[in-house]
Structures are given as structure tokens and as C-alpha cells.
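Only one protein chain is missing from this complex, and each of the others stays in its spot.
Think of it as A, B and C in the order they're written, each chain with its own count starting at 1.
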Amino acid sequence: MEDKKTEEGWEPKIMAFVCNWCTYAGADLAGTSRMHYSPNVRIVKLPCTGRIDPLFVIKAFENGADGVLVSGCHPGDCHYTSGNYHARRRWIVFKSLMDFVGIHPGRLHFSWVSASEAIKWVDLIDRITEEIKKLGPFMEYRGLKK
Amino acid sequence: MPRIGVFVCQCGNNIESTVDTRKVAEEMKDLPGVVFTCSYKFMCSSPGQEMLKEMIKKHDLDGVVVSACSPHMHEATFRKACEKAGLNPYRCEITNIREQCSWVHPDKTKKTGTLKSMDLTRMTIERLKRNRPLKTISMSVTRRALVIGGGIAGIQAALDMAEGGIEVILVEKEPSIGGNMARLSETFPTMDCSQCILTPKMVEAELNENIKLYTYSEVEKVDGYIGNFTVTIRKKARYVKEELCTGCGECWEKCPYKAESEFEMELKERKVIYTPFPQSVPNIPVIDAPDCVMIQKGKCGVCAKVCGPKAIDFEQKDEFIEEKIGAIVVATGYELMPNERFGEYGYGKIKDVISGLQFERLASSSGPTGGRIVRPSDGKEPETVVFIQCVGSRDEKKGVAYCSKVCCMYTAKHTMLYKHKVHHGQAYVFYMDIRSGGKRYEEFVRRAIEHDGAMYLRGRVSRVYEKDGKVIVQGADTLSGTQVEIEADMVVLATAMVPRGSAVELAQRLGIGYDKYGFYNEYHPKLRPVETVNAGIYLAGTCIGPMDIPDSVSMGSAAASKVLSLFAKEKLAREPIVAHVDTPVCNACWDCLTACPYKAIEKEGIRDREGNIVRWHAKVNEGVCQGCGVCVAACRSKCIDLAGYRDEEVFAAINAF
Amino acid sequence: MKIPYYPGCTLNTVAKGFDLSARESARTLGFELAELEQWSCCGASFPLTPDNIIGLTSPAKVLIDAAKMDPVVTTLCSVCYNVLKRTAETLAEDTERQKVVEDFIEERYNPSIEVLHFVEILRDRIGFEKVKEKVKRPLGGIKAASYYGCMLLRPFKTMGIDRAEAPTVMEELLEALGLEPVEFPKKIECCGAHLAMTREDVVAKLSGDVIESATGCGAELVVTSCPLCQYNLEEAQSRAIEERRDWKTVPIVYFTQLLGYAMGQTEGVACFDKNRWDARELFKEKGVGSCQG
Partner (left out) sequence: MKIKIENRALKSEELKHLERITGEVPARCYQCGNCSAGCPLSYMMDYPPSQMIRLLQLGRIEEAKRAESVWLCVSCMQCYARCPKDVSAGTLFEGLRHLALREGKDYRKIKELDMPFLKGAPQQALVCGFRKFVS
């Protein structure tokens, strides 16, 4: 879809919205276990994936993100019993709107990473980074910001 | 203009080796609103914290960013330090540059780590600029507890709490407390008589001044939140005035009508006015209204005539009592899966096929046969008894997938009780695995086999049928790889333990989680095994999952200690991370109300001068809200927000990206 | 009422009485078993392995032809019923296999087709009460064992004609006809089925056990809805009387034979004489079965 040439030395910027209890803790564990992953991701911590508003994602793209990740507890493990189900329902709808708003679906990722899944976190970030590298920089929304 | 201080930690070499903390500090200086930055060796050390406090005062900071380790590590530390320096603790934010930077991006040139640390710190600063000071929510506590279910777990919890000096209300739906344990004969692994160890506890519960017993009662409604619940209890009509009855027993002696005894499970009848069993607590009868001739047809009245203190009252109605309490312990226990589900075992059709609990009654000296083990069909002593384990348990097709945990043990116990009473008898046990994890449990099972001669056959039973007065059991012994057939006199099914039929309904009333079977969910199965997601509500015993008496008792005590430690606090403090509704904007669509997993959102009406409701809006009950933020994302009018994670704050962080 | 009817091979030949008495009974009860215009063998065994498409084609063809008349088809033989019903379920659930089968037969498959056993029609559409009203020759006092075997009941999820482990539908029908049903342990055990072809000894044992289990509970008659069961049980008895002097033989009859006879059909229809042990002798002995009105 997008045929942007990858600029020399360009590195994608990825924003990750994660829940405090599972994925944030999983990322912490990756740290304490001294695992390594690509440095392109910036985490924004929220209490629960249920708190994450689709507008956050749009805003992130506006502000120069080339990719966005939303990650929380596994279904059934939500710290708040069912917040992640709400999130899931919301995102199924949102994902189907992605094309409509002109964002390649490969730029938005969803995952479940539990507090113990440091390895999954590391693999996830590396995989997403690669994928978004292939898609090239996301320029369409840049202009929108002021 | 805000006055923000940024403190970048080196964590010895942990951060410093891949992040140039001085450079980070230097860069942040130029951001608007930042008035002080520094890099420091160990921020969490005492000197570090002192320095932080000093700088807050010296530079008159109104907000602090500490770029250090994960907030899960030291957020509390730094917030406390800020508080001591006179700063609102929620004006202190942490940037995680250790777990998220230095440790995961080992670039020795420090370029990567430094860049990312600057990004993250900048995001935190921007977010902090929009942060509002928050106040911990402090709530009063009603120092009374409610226990639902008067089995051994509930009794233990009530006794421990009463002992701790708090008032306890114990609600039991049956006419007597005691639960399933009251049915048992002797108990593994020590073989104490169940009644002998249970009855003293029941009496203690009755006599303890701090315990208020409501038997034949159920919890109808639960309102409020941790520290401040209001419950409505339905006290079912007993048709006997409790304050007058002396428990003399004249009435049930003389009542001319009988009905099936629930307690004896079809093995015996009881009178229409009855106590479930002789040691009932309280020793006050109830009239089983559907079977009472007086209540149904207006004839009889014998019990009223013979009752000296005139305690019988046919006009009694259900009563509703409201109680204010601060915590709830749920201990509603288990029941057995209906065996009728297993047509191939002939339960319900073949009289001599009985359940484990029925066997307990047969073996119990206070049971229908006075402790003689006989066949229900003809009262003869059975010479061959076959015990079938895992009936319904570990059977994902017709029963439940889980293991009921206690049946291996009680089956071994049953073979022993049987052997001790019928010396020439032979017990056979069909098992799949013997699960005897527990102190002295394996030894107990070995004793049943080696000492009392129980014959264990590894395999399942496919069919049970009657032939010539015998019960034929057709099964497999997988160890020899053959089909086997046993001509038995009696068959005992070790049926799955399942939650009470009413468990799910109660869970919904209480707002606690339950699994697909109806067992209640712990907050955390290992680390918080007696708490629930609904603060102030605790669990004990077999309503959580199958367990034996020692475990049920431990959980009762554990739940009690949780309540006691909750009540030890003067006021309950809680994080102010709760949702707020901007009421004038709310259009009462109730999207938030359906979304909230905790039922924390209420409808509030606005009244005009005449008192008519003119408008509705949503309102968050701060005591109940857990701060998940689901409502915020659900609200399309954007009029609900979450303290600490307000839209504005999150957007600020994103904008700084 | 006309209900499309699939007789199956065996009812056209060795089990003629089963077929004739059913058709006649239907008429008495006010409906017609309308034989499919063209039909082929159902295959007599449901292909258990999903990759065996060939095995599905012949029953699928039967269903396709039936659906052209009505989206329901009835059958009498337990095996046909089993094969057709499982095929119908399989093809309805598995559109991929349905497609392959369609390509093979070169016809469209109609997944709404419903397969009913004749006894289901009697129970659910006619009602055993109605049957009872039509009884002219009550067979009172005859102790009859309903032998279900495997095919009517298993696999339960698909067949579900009655409770898997404790079915009673046949007993209820017999009761309506005035017989006295006896409960016996082996009523849902296997007769040996197609092992008749390879292991007569095994079949004799299994079927013999079934009969002994029934007679042990007092049965004077064994009732079935499967020609293969009927054959195996009779064969087993023939062998047994050669080997054991004390063996007491019992007639093995189809339920429709009793149904039609009780409702007053002429004796020829049921073909009792085609059974190796003629049930009429038992009726005579017991003094029942004479026509009343």
C-alpha cells in the first residue's frame, strides 16, 4: 500500500499502550532478566487495556508514531476481572476502521503479555519493529498536527 | 508556570553504564517549567531521598520526576519522600529508565539508552504538568463482619473473628449450622469422630457473645463497599418462636406426619417439625411448611398443643433484617453432583448404589442405622462392597474436568470403616490414580490396602446393573489389561464435589468472580487465596474448590485474619485512582454503567424544588471503584475521567513523544 | 400425512415383515410411508474416518433424493437410521465435505434434511396414546425385552433417540400395545454385528449373552428394530440349542410386527412365519392376541 522509500538511518518509532499489571510487569521482567530488544518502543502505562481509548492511537500516529502496540492481560486474567474484554470488543471494531482512516493494519498491533512473559514481550517488540521497518515511515498524519 | 525538578538516577552502574544520565539531566533543563535537574548515584538510598527532599524545599518544587527504576520498585518510596517534604505525593512521577532502557539496550556508546531515556523523561514531565494533586481516600469502617455459610469453614472464621473481639453475624440457610461435616462419620487421616470434634465448635459459636446466629436465613441483598456494607437478611419463617422454644422435643416426638430427611439423604424420614440432627445448633425446630398438615389444610396442630412454652406460631412470616457490616466472609461450601447423571451406574434405580455421603450416614453412629453398615434395599450386611472413584470428576464429557481432591482419601477411609464394622467383608476400589498428597495421607491409604485388605483395581467401571439381588459391576483392571466383573452387594460412588446450586446467584449478588463451574475465584490463587476482587469480601472453604477439613479450617482462619487486619485500621485508606463524572455533561446513556466490572457506577437523580427528578446522571461510588478506567473509554460524551490517568495527562505524554 | 420412507436393502428382502407391517401400521394410524422413488444402499456402516468420502456418497445420495420430496425421511432399520442420520449431521456441519460429496455425485445437497426413525414418528408425531387407542388385539401379559443394541443410541450426540444409558422409548411403545416390558442389563450391548461374516463364534457369544440376560429377567420375547440384530440373535439361538439342552428359545421379532398385529392386521402382513421362532405360538400359549372388535 505504502511505497515510501526507507530513509537512510531511519528508525521507526513505536508507541506501546500497556496495562500496569501484566504487560508493564512483563516488560519489567525482561529488564530484570537483562534481555535485549529493539529500542524503538516507548511505553505509556495505563491501569488496564480497558482504559485505552482509540483516540490515543490516532494521537500517537499524529505525533509521529510509525506503529502502535496495545497490550494487556490475557483474556480471563484481567486484574480488573473483565476490563480486557471490553478492550477487545472495542479494538475489533477499531481495527476494522483502520483502513478507513488510512492506516495500514500492520501498523497497529494487539497482544497479550502476562507479567511472566518477558520472552514474549521481547519477541513481540522485535517482530513489530521489523514489520514496521518494512512498511517504512508513516507520514500521512504528520501534517495534521497543527 | 510549574516548578518541576527532574532527578536522574545512575543506579550505581546499572543505569549509568548505558545511559548518560548527566546528559539526560542537562537536556531536560531547557524544557519549560523545569527549574531543577540533576543526576545522582543512588536515588533510593537515604542520602538520595534526603537530597530529593532538600531540593524540593530549596527550589520550591511543585512537581518531581524521578527517572530511575520501575515504578513497581520505588514509586511508593519517592512519593513518601515527597510527602515528607510537603509535596502532594501524586505530584511525583517515575520514569522507568532502568528496566526499560539501560538493562534492555546494552549499547556501550550510550547513544541508544540516552536518547530513549530523554524521550521517556520528557513524556513524564509533560504528563506531570497536567497532573493534579490527589488525596488518598479515607473511609470509615464498620467493625462487624458477616459470615455466609455455617459449615466448618464459616464456623472457624466466625470463631476466630469473635475471638479477635469483633462482632460477627453468621448466616446459615439450613435450620442448623454444621454443614456437610455434620454428616461425616469419622474423618481421615486421624479417624476422629466428626461429630465429636465439630459439635463443640458449633456450641461455641452459639454461646459466643460476639456471634449472632441467623439460621434458616439467607442473604437477600448486599449494598455498599469495603468497610461499609449493608446487607438484607431473609429470616425464613420457622413457625417456631426462637425466644420461647426450649428445645424440649415434645413437638417432633408427637408430630404425626413424616417427610424425607434432607440431612439423611433419602436414607431416613423425619417429622414435619424437626431439627436436622440431634446435635443441631440451635436446637430449635422448624416446621417444613409444604408438608405440614396444619399450614396446608388447617388441620392437626398437635405440636402447638403439646408445646409447653407455646412457641409454635403458624402465622409466622419471613422476616427481613438489615445489618451494617464492614467485611464479608463467604463460606457456602459444596454439594455432590447428582449421580442420576450417570445412567450406567444405575444410581436412583438400584437401591444399593449409594453416594459417598450416604455411606457416611450409614457408618455414622448417629445415622439412620446407628452405625451399622447395611444395604438400603434389604437391610442385610453387604459382604462385598465396590467403591468407584472419580464419578463425575475428571470426566470432562459427562461431569467436570477437575479432580475433587478428597474422594481418594474418603474412599480409603470408607474401606476401613467398612472393614472395621463388617470383618468378613471385602472392599474393592476402582481408581484411576490415588491422590493422597497431604501429611500422613499416603500412609493412610497404604493402611487401607495393606492392613485392612482393600482390593484396589486400577480402571474405571463401565456399567453397574442388578442381577439376582446382586449388584454386578463391570469394569477394567488396566494393570492386568483385562475386563473384570464383580458381584457386589453394594456400590458406593465417590461423586464429584460441585459448588452449591445457588453459588452463582450469590456471587452475582456479591459482585465476586466465579469459574465456569461456579466455584468462587480467589484474588490470586497462590498469593491471595482468601481474597476476592471485590475488596472487603473474603472466601473460605469448599466454595473456592474441593478441599478437605484441614484446608477448610485453615482458610476460615486465614479469612478471619484478613478481616481482623482490615479492622485493625482506624480508617481505610485507598489510592485515589478513581473515576469521576463531569455531571453536567453526562447524558445518562449508562454506557459506563454497563461497562464497569465492579458495578461502581450508580444512577443519580437531580431533583427540582418539588422533589421531582428532572434529570439523571452517572455517579461513581468511590468506595467501590477500582480505577480500571473501562468507563472512561466507554463514555462517548467524554465526561468521565480517571484520576491519575486523565485523558489530558495521557495526551500530554503522547504529544511529547 | 405422507412421510418419505427409505426401506433399505434388507427390508426389501429378508426382513419383509418388518417393512410390510410398518407400512400397514402407518395406514392404520392415518399416515403413509411413501417409499422414495429411487434409492440405493446406505452402505450399512457409517464411515468413521473423515477422509473416507466414498463411504458418504451412497447415504448422501439417499438424502439428496429424499429431500426432493420433503425435508424429512424416515426409516425402520436401526443401521440405516444410524448411517443416514450421521451422514446428515456430518454434511450439515462440515461444508467442506459436503462440497466434495456434491462434486462427486454432481448434485446439490440440502442440509435441512431431517432423518427420523419410525418410532420417533410414532412417539412425537402420532403419540403412543393414539397407538394405544388403535389396539385391537392387546398382547397383555407377554413379557417382552426391548433390545436396542448400538445403532439407535450411539453416538449419543448424534443419535439421541432417547437417553443414552437408560432408554425407554421402545418399552413405552410395547406398553401401549399391552405388553409387559422387562428391564434387562444388556439391552444396549452389541450383538456382534457384522462379525457375523468373520467370527460366528464371537457373535454367538455376544448375542447369546444378550438373550440370556433378557430371559434371565423373565423375557418371553425379544423385540428389535434391526435386521442384523434379529439375524444374529436367531443364529445364536440356533447354535445354542445345539450345544445346550437347557436353552430356552424365544421369538426375536421386529417391533412393527407386534405393532401391526396388535392393531389388528391380518397375520400374513407381519410374516411371523419368516422368523425362526414364530411369536404366534407364544401368543397362543398365553391365550392372548385374539381379535377384539
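Quick note on the criterion: a contact is a pair of C-beta atoms (placed from the backbone, for glycine too) under 8 Å apart; a residue touches a chain by one contact, two chains touch by 3 or more.
None of the values given here were measured: they were computed from a predicted structure.
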item	value
Among shown chains, those touching the left-out chain	B, C
Hidden-chain contact residue, picked from the options B:G298, B:G379 or B:G481	B:G481
Residue of C:C9, C:V72 or C:A166 in touch with the missing chain, whole complex considered	C:C9
Touch with the omitted chain, as defined above, among B:E243, B:E396, B:D468 or B:E570	B:E396
Hidden partner interface residues of subunit B, rising order	344, 390, 394-399, 432, 458-463, 474-478, 481-484
Missing-partner contacts on subunit C, residue numbers	8-10, 13-15, 41, 43-52, 55, 77, 79-80, 149-150, 153-156, 164-165, 189-190, 192-200, 202, 206, 227-228, 230-231
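What we mean here is this: only the chains that are shown with their structure count from here on.
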item	value
Centroid spacing, where centroids are CA-atom means, of subunit A and subunit B in whole angstrom	35
Between subunit C and subunit B, distance of the C-alpha-averaged centres to the nearest whole Å	53
Touching two or more other chains - residue numbers and ranges from subunit C	none
Subunit A residues touching subunit B - in the complex, by the definition given at the top	13, 15, 24-25, 27-28, 30-32, 34-37, 39, 42-48, 50-53, 55-56, 59-60, 63-65, 79-83, 86-87, 90
Of subunit B, residues touching subunit C in the complex	342-344, 349, 463, 465-467, 472
Subunit B residues within the subunit A interface of the complex	70-72, 96, 98-101, 103-107, 112-113, 115-116, 119-120, 123, 513, 533, 577, 595, 597-598, 626-630, 632-634, 642, 645, 647, 650-651, 653-655, 657
